[in-house]
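Only a single protein chain was left out; the remaining protein chains are all shown in position.
After this line comes subunit A, so read on.
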Amino acid sequence: MGKLILLSLKFAILFFTVEAVFEDQVGKFDWRQQYVGKVRFSHFDTHVQSSKKVLLATENNVFAAVNTRTGELGWRHVDKTGPEGNIDAFLQYGQDAVLVIGNGRLLRSWDINVGGLNWEVVLDSGSFQSACLVGQQNTVKQVAVLKKAAISLHYLSNGHQKWIENLPDSETVDYQTVYSGGNGEVYVLGVVPHSHITVVAYSVEDGEIIKQYLVEAPWLSNLQVSCTVVSQGVLTCIDSATVSLYTLDLHAQSQMTQMPLQTLGLELAPGFHPTLVSSQPNPSHPPLSEFLLQLGPDHYLLLQLNNGHVVTLRDLKPAMLVTFVTTGDKTVAAVMSPKNRTACSVNLFSVETGRRLLDTTLIFNIDPNGGKPEKLFVQAFLKKDDSVGYRVMVQTEDHTLTFLQQPGRVIWTREEALSDVVTMEMVDLPLTGTQAELEGEFGKKADGLMSMVLKRLSSQFVLLQAWISHLWKLFYDARKPRSQVKNEVTIENLSRDEFNLQKMMVMVTASGKLFGIDSNTGSILWRHNLDNIPANAAFKLMVQRTTAHFPHPPQCTLLIKDKDTGLATLHVFNPIFGKKSHITPPALTQPILQSLILPLMDQDYAKVLLLVDDQYKVSAFPSTKNVLQQLQEMASSIFFFLIDSSQGRLSGYRLRTDLSTELIWEVIVPPEVQRIVSVKGKRPNEHVHSQGRVMGDRSVLYKYLNPNLLAVVTESTDTHQERSFIAILLIDGVTGRIFHEAVQRKARGPVHVVHSENWVVYEYWSTKSRRNEFSVIELYEGMELYNSTVFSSLDRPHAPQVLQQSYIFPSSISTMEATLTEKGITSRHLLIGLSSGGILSLPKMFLDPRRPEIVSEQIREENLIPYAPELLIRTEWFINYNQTVSRVRGIYTAPSGLESTCLVVAYGLDIYQTRVYPSKQFDVLKDDYDYMLISSVLFALFFATMISKRLAEVKLLNRAWR
């Protein structure tokens, strides 16, 4: 019987720890933002006049359709990262979008209406050069793909190869361009640098070479950069050395004609490499005879080739960006020119005449915290009166896409820099103005008892007033329909809520743009684009001062390090407003090896940042006298470690009083056998509530809570599946003592590690069984605690007991993190980013090395789940239900003011923010709490007592009469 009760109890507990989202909570605490990345190619869907799509092919190997009215994603296809999914070319015809992917490995055609694949074919190997659509008699039926040594023609309808031909002399000739003017011929143009151009014309029908000839061009080195085909197949080139335009009629087999720019009355900006742009609105027709020539950074010319003569139609100066756009049978040139320092204007020019079209001005305001315009995409359409209307999509240097219409109204903006978040922090919001004033009262020096009392009374009155107005607002809003109540969050009305659930998310992106995002709504409150960010920069964001130290503003420091040189710069800013701090950070002249935030504070409550340079010299920021003095006092107890993964060296250092360092330990991991993949310590803001675990026999198993413990993961350099292994080392960061080493044979990375409390969980790929496996290591001190008051790495004679268990996980994962709460009372969950886009919240209870194989009475009492080799993935445990997050790169967890609640941000291509309650919401009423029921029961009871009291009185009276 007892067993039965226990079992049922256990099931009840198991059932209750299963945490899931309720359907009515969708979108209540969570939001998702989807991104695509920096745009490489873009086409507006023009095949239907009413279409509302713009297609984007990005540098993140994403192909997506964005709704032009709202800026939201219609559909999105995320390919593999790296060069294999790289989009080389994007051609659009009708409702088909043809992409060349992975250096010409794949040719894919998408149906842009449905967002599904039409076909995909594998192309022969060879590096991709160029692709074009091939049309005849007003229809486009084929696509030509030019590779290093071959050209192939594919049907647009099914992708089948029509023909493939090897290019003549492909060892010597560098074929770069393919061109088709719709006359049944495909021209392939190759160049032998500084010698000649090779022209080969193929028949579209059977791939036979129609003609092949050489043209002398000793000045030419690259066709793609300096040449283009205009008009009826006239190859036009520009050369900066001879300052001339060259033209060659591809059909005539003649020589190149040289036209010095001087004869055209043109001048080239010194040192500038000129370029040519032409337009071929319909692939089955030859290109327009008008083309653009860029002569300087802000100087364009609209030229026309007329019977072998070049005529200047319009001198466009200043012009930052120029592009051709066609709608119907009209082609115009859209020109962006600077207006003043904060705005640009866009105008349309008729291509035939070069005249500016009336009423086509559009103003684009440049965000002072953004970047300069980089690319211009124009959507043109014919208005009812047959004039050309247009909207523009501007891409700026900070990867922002802005879609505007005349006269300058922004329809939507997409911050595509957020597709590549590198690191982030969550910062508490400041108190409201009145609260802050109240706080400030305590900091001030006292000026008399009476005035203090008065001040206190007045501030309490202000608070009361604020509270009443808040109540009034609540009452007022309650009468309005929910959709009308809008709480616009702006930087001015930001304030902390009761439970500190709303925070400021400071996000650092790879492009060097910083964002401040409100965690409740996901709206971007500030943005700041950093200039001069090296391409391969590493970022580390540190909170030096939180909002707790009013009136000192909060302070964040971003360390930006060039990975090649190791040189670093510091950017100090206010995380709430995004403004750069007036504090000038020290100039760092030496490469930085390590940075650490100390718990020491200067007199302004800013935590001290230590930077270790390659001479092992330490510098502090802020470096006031106060700080240096504190550092000197504390120096003997400040330790840090350095990792050199190339040499496999882990070394521990101690700070000396003169801020030099002293090597105290060193561990060498032989780099020819294994290499260090990652090193994980514990999070400094983590709290552990219980020191031990109560066993079935009421004894306590104490946890080994060493805050200095590091988990070092290594992978074997031998990747053969029989010999590869991964290893995990548990090292004390102060003494260098190795507590434990676990080796998984026949396993390989990528290894994902979470290190927290007294446990390390890691995930790897088992090459033997071809599955993902989880392993958990837990460290225990034993039944007795050596020194329960304080932990010291130097004074712990007993090695911890190590328990380990492994499990099978039926999916591959992309990242892993543990939940974090204020006091650490709530049970822990692991948040696992799956490759399917789900974020699984797996109770740590399932990853417990004490899970028994044979269940006994005592173990039942401890609530251990019997061991099962396979961990389950239940979709109810997905914290993001169907809001999948692509390519999750990191999960950030932060505690809130409520012990039960942990804030979670998953970032990758998308950003998803939500709250999780690992032990359910035990400290607040659930949001489905039935107020009606409880109040009706209360009232009913109240009336029942009243009535029964009355009845009892009547009865007593009656009895007395009897």
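In the analysis below, contacts are C-beta pairs under 8 Å (C-beta built on N, C-alpha and C of every residue); 3 or more make two chains touch, one makes a residue touch a chain; residues count from 1.
Operating definition for what follows: contacts and distances are computed from a predicted model.
Student: Unshown chain, UniProt name, "Small ribosomal subunit protein uS10m", "Proteasome subunit beta", "Endoplasmic reticulum membrane protein complex subunit 7" or "AP-1 complex subunit gamma"?
Tutor: Listed in its UniProt record, the absent chain's protein name reads "Endoplasmic reticulum membrane protein complex subunit 7".
Student: Determine which one of A:Q603, A:S835 or A:S856 touches the chain that has been left out.
Tutor: A:S835
Student: Write down which of A:P218, A:P586, A:P810 or A:P866 is the residue touching the left-out chain.
Tutor: Going through A:P218, A:P586, A:P810 or A:P866 one by one, A:P810 is the residue touching the chain not shown.
Student: Which of these touches the unseen chain: A:A538, A:L567, A:L659 or A:M845?
Tutor: A:A538
Student: Just name the one of A:V790, A:I854, A:L925 or A:A960 that touches the chain not displayed here.
Tutor: Selected residue, touching the omitted chain: A:V790.
Student: Just to verify: which one of A:V36, A:V78 or A:L864 makes contact with the chain not shown?
Tutor: In the complete complex, the chain left out is touched by residue A:V78.
Student: Hey, which subunit A residues sit against the chain that's not shown?
Tutor: 1, 18, 20-24, 75, 77-80, 85, 105-106, 108, 111, 114-120, 122, 538, 540, 559, 561, 563, 592-599, 634, 636-645, 675-679, 681-684, 707-708, 715, 717, 719, 733-734, 749-750, 769-772, 789-795, 808, 810-812, 814, 835-837, 869-870, 875-876, 878, 881-884, 928, 930, 933
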